[in-house]
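Dropping a structure here in structure tokens format, bear with me for questions.
Only a single protein chain was left out; the remaining protein chains are all shown in position.
This part shows chain A:
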Amino acid sequence: MGTTLDIKIKRANKVYHAGEMLSGVVVISGKDSVQHQGLSLMVEGTVNLQLSAKSVGVFEAFYNSVKYTLRCDMRRSLLAKDLTKTCEFIVHSTPQKGKWTPSPVDFTITPDTLQNVKERALLPKFLIRGHLNSTNCVITQPLTGELVVESSEAAIKSIELQLVRVETCGCAEGYARDATEIQNIQIADGDVCRGLSIPIYMVFPRLFTCPTLETTNFKVEFEVNIVVLLHPAHLITENFPLKLCRV
């Protein structure tokens, strides 16, 4: 092992907010004394825009392409290679001011509440009731609620929570909207007991969510779908827009 370079950021979770000091140490470890011609530290913030494979002329997912890296370079003599070490860190937007208020939603799903059905008569009868404790969500807190299958003629295969990120990008020609599933959590597996409440619980994935963002040119929004799969092949989806914030 020759000389190595390591960056150690003070905060274990590597999360910082605008205006904060990012501190830490650069650790150089080697067998004996190390000669160099300067050590430099550099912060880089990049937005990587990639053309979507699906729709021509649209960029794919903004969110995940924003990246902050800390880079440390050690310049050395001609004979020894320069050393580089990079370290990613995360910048959280400053917590929003103002009081967070919960906004509970009750829902009932029956064949009649469904839109977009071709042959309503062919659908088995069912009644699903439930509520979300709030569609205004604190990003660090899980999405919670309850769901009760009051009755269902067909056996239930699975009930899932689908978290979708919707990015809208507006420009002169109109706007492009791109929805991406970022997490899918099964909350019921198999033909669950009727009349028994099943918890709705989903932790927001740290790397794929951010506070809901709305600017003139683009928007990042989130939605959750409650997806019920019935035997033999029925798929019922109920959509709820969410508003994520950081407090």
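Just so we're on the same page, a contact is a pair of C-beta atoms (placed from the backbone, for glycine too) under 8 Å apart; a residue touches a chain by one contact, two chains touch by 3 or more; residues count from 1.
The rule is simple: contacts and distances are computed from a predicted model.
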item	value
Absent chain [UniProt protein name; select from "Small ribosomal subunit protein mS29", "Septin", "VPS35 endosomal protein-sorting factor-like" or "Cytochrome c oxidase subunit 2"]	"VPS35 endosomal protein-sorting factor-like"
Chain not shown: contacting residue from A:2, A:102, A:205 or A:241	A:205
Residue touching the undisplayed chain, where the options are A:110, A:133 or A:158	A:158
Omitted-chain contact residue, chosen from A:66, A:193 or A:247	A:193
Residues in chain A touching the chain absent from view	11-13, 53, 60-61, 142, 155-160, 162, 164, 179-193, 196-199, 201-203, 205-206, 208, 227, 229, 235
